[in-house]
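Note that one protein chain of the assembly has been removed; the remaining protein chains are unaltered in position.
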C-alpha cells in the first residue's frame, strides 16, 4: 500500500470490503462509532462530566472532525454525489456529525450524536454478520406486510384515547391530576398500553369504574397487533414451506424435504423441484 | 353551479362523492371536524382557556350551528328520514351536536363533542382511502369471529376479579388501601391487566404472596385473548390462501399464484381457478 | 301443579329444565345468587355498611338460609347422595353457604360468599346460553392441551424469580426496600410480569442495570405462554378444518366446503364426506 493511495484505491477501501485495507477501515469505523457514542453517554453523567468533562469535550470534537473528514471523503469518492447525500445512509452519516456543530449555538444538542449508533447498521452488514441477514429480512418483510393493518390499528387507538381521555377529564377533573384533555389522553395512553406509571390515577368511584373498563379494553386490544404480526409471520413461513412441497406420483404422500430425489415413503423418483 | 342549487343537486353534493362540488363538500367537512375537535381539546387546557376562552366559545358555537344545519340538510334530503336518524352514522351525527346545546344547562358537557371524531370514519371512507378498506374489513372480520370467545373470556375475568378482590380485601383490609370489595376489584383489574398503577399495593406478607399468584395468573391469562385473535387471523389468511391453490395435472406440484395460466414448474396448462 | 308437589315432581323442578316450573326455579335461583353476591359487595363499602348494615345482615342470612334449604333439598332428592356431595357443583353449593355460618365465629368470613358466583356457571348452562358452549369447550380444550407446557414455563419462571430476587437483594439491600429474599422475589414477579407497581424500585446504578436486564427478559418471556396457547388454538382450528377437506377426482383441487356435493371448480361429483 502506497503512502498516498490513488483515488480509485481509496474508493475501494471505503466502499468495498474484500481485502485487508478495506476490512481494517470497517473495523476502525466500528470502533470509532462505539467509542464516540460511549463518550457522549458517559459525558451526560454529572459526576463524570465534572471530573473528565474537558477530555470528553476534546474527544467528541476529535471524533466529529474525523467523521466529517470521512463524510467529505465519501462525497468526493461517490460517482453520483446527490444520490449519496439523499440516500438513507448518506442522511444518517450527515445527521451523525451535525449535532456537535449545533452545540456551538444551542445547549445539549451534542447528545443527539447518539444517532451515530444507526451507522453501526451498515458496518454490521459489511462485516459479514450475514447469518442474521436472512432473519432480519424475514422480520422486516413481515412488518412491512402488516403496515396497513398496524396503521388502522393506531388510528383506532387514537380515537379510543381521545374519547376515553375526554370522559376521564369530565368524570375526574383537575383535582385528580386530569387537568386537561391532552393530559387525560396521556393518561389513557399510559393505561391502554398497560404501562401504568401511576403518576395520575383516578380517585372517584366512577373514575375507577371507567378506568377498569378502559384497562379491560386495553387488555383485549393488545391481542390485535400481536395477532397481525403473528399471522403475517406464520403465513410467510408456510409460504416458504409450501414452495418446496411435492406430491409423490406413486404413493401420493406429501414430501416437504427439498433435498430429496426419491420419495421417502415408497422410493419412487420425485418430480423435480422448481 | 347555480347560486341556489336544486334539491336533487344538493342531495348529490351531500351524499355522492364523484364530482368537484361533492368532493369539496367532503374535504370542507373533514377540515371542520378536525378544527372543532382541536378547539375543544385546546379549550380544556387552563392556560389557553384563560387566554383565548372567548374565541374558543364563539368558534365552538359556530361549528355546532354549522353541523346542526348540515344535520338538518341531511334529514331534509334523505328519502327514508327515520332510517337515517336511527342509522349508525345518523346517531353519530346527532351525538356530535348535542353536547354543545347541553352545555347551556350542564357544565363540562361541551367536551363530549370529541365524539365528532367518529364522523371522520365516513369522510375517510369516501375520500377513497380505499387501500385500507380491505385490511380494515379483514381486522373487523377476525374480531367478529372471535366475539363469542372474547365474551366468555371477559366473563371468566370478572369472576376471577370478584374472587381475587374479595380475598385481597379480607387479607389486607382498609389499612393498605383495600377499603372495600369494589376497591379491591379495581386493584385486581389493575393487576391482572398488568397495568400496575401502584396507587394501591399489598403491605402484608400474605397479601404480597396472594398478589404474586394473581400476577402470575394474569401473565398466563394474557395469552388467551391473544391466542383467540391470532388463530382467527391466521385461519382467515390461510382460507384466502387455499382458495387459490391449484395442483398441476402433469408435474403434480401446488401452484399458489392466482394469476397463472400455466404451471411455473413444467409449463402445463393449469386447471382454471374458481 | 298441586300445592305440595310430590318428591318426583320436586326432583323434576330442581334437576330438569324443560317445563315452566323448572325454568322458573332456574331463573329465581339466578336472581337470588346475583342479589346475594351484590349485597355482600355493597356491604363491604363502609358508608353503605354504616347506613344499611342491618338490612344487609338480615338479607344475607335470609339468602343463606334459602340456599341451605336448597342444598338440603338437592341432597334429599339426589339418588347418589355421596356422588352429589363430592361433585364439583356439590362442593361449590356447600362452599357458597358455609362462609355466613363461619362469620358467627370469625370476622370477615361472610365476604367469602362471593364464591356463590361460581354457581352462576350451572345456571347459565341450563338457561340454554348454548351458543357459547362450543366456544367455551374450544377454549378449555386448548388450555388443557397446553397445560404441561404452561407448568414447565411456570417452573422456569419461579427459578428465574428466585435467582433474580436474590441478586437484587444482594445488589440493592434493605435501604431500597429489598428487605429480604422473599420481598425481592415479590419485586421480581411484579417486574417480570410487567405489572410494575413501583412500590419497590432499584436506586443504585448497578441495581437499575440488573433491573433493565430482568425487564428485557420478562418482555421476551411473555412471548412463551402466548406462543403456547396460540399454537394450540391454531392447531385445533386447522384440525377441525382438515377433517372436511376433499380432493376432487377430476380437477384435483382441494375443496374445503363441507356442504358441497359437487366440485365447485369443475362440477365433478365429490367423494362423500366422512
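Lettered A, B and C in written order, each chain numbered from 1.
What we mean here is this: a residue touches a chain if its C-beta (ideal position, glycine included) is under 8 Å from a C-beta of that chain, and two chains touch if they have at least 3 such contacts.
Note that the structure is predicted; figures quoted are calculated from it, not measured.
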item	value
Touch with the omitted chain, as defined above, among C:24, C:87 or C:212	C:212
Hidden partner interface residues of chain A, rising order	37, 40-41, 44-46, 108-109, 111-112, 114-115, 117-118, 120, 131-132, 135-136, 138-139, 142-143, 150, 154, 157, 182-183, 185-186, 189-190, 192-199, 222, 225-226, 228-230, 232-234, 236-238, 241, 251-254, 256, 264-266
Chain C, residues in touch with the chain not shown (by the definition above)	148-149, 151-153, 159, 162-163, 166, 169-170, 174, 179-182, 191, 194-198, 201, 205, 208-209, 211-212, 215-216, 218-220, 222-224, 226-228, 230-231, 234-235, 238-239, 242, 245-247, 249, 271-272, 274
Positions on chain B where the hidden chain makes contact	194-198, 226, 230, 234
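Going forward, only the chains that are shown with their structure count from here on.
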item	value
Angular offset of chain B relative to chain C [C-alpha, multiple of 5 degrees]	90
Contact-pair overlap exceeding half with B-C, pair selected from A-B or A-C	A-B
Distance from chain C to chain A - Cα centre to Cα centre, in angstrom	39
Euclidean distance of C-alpha centroids - chain A vs chain B, Å	28
Chain C, residues touching no fewer than two other chains	194-198, 226, 230, 234
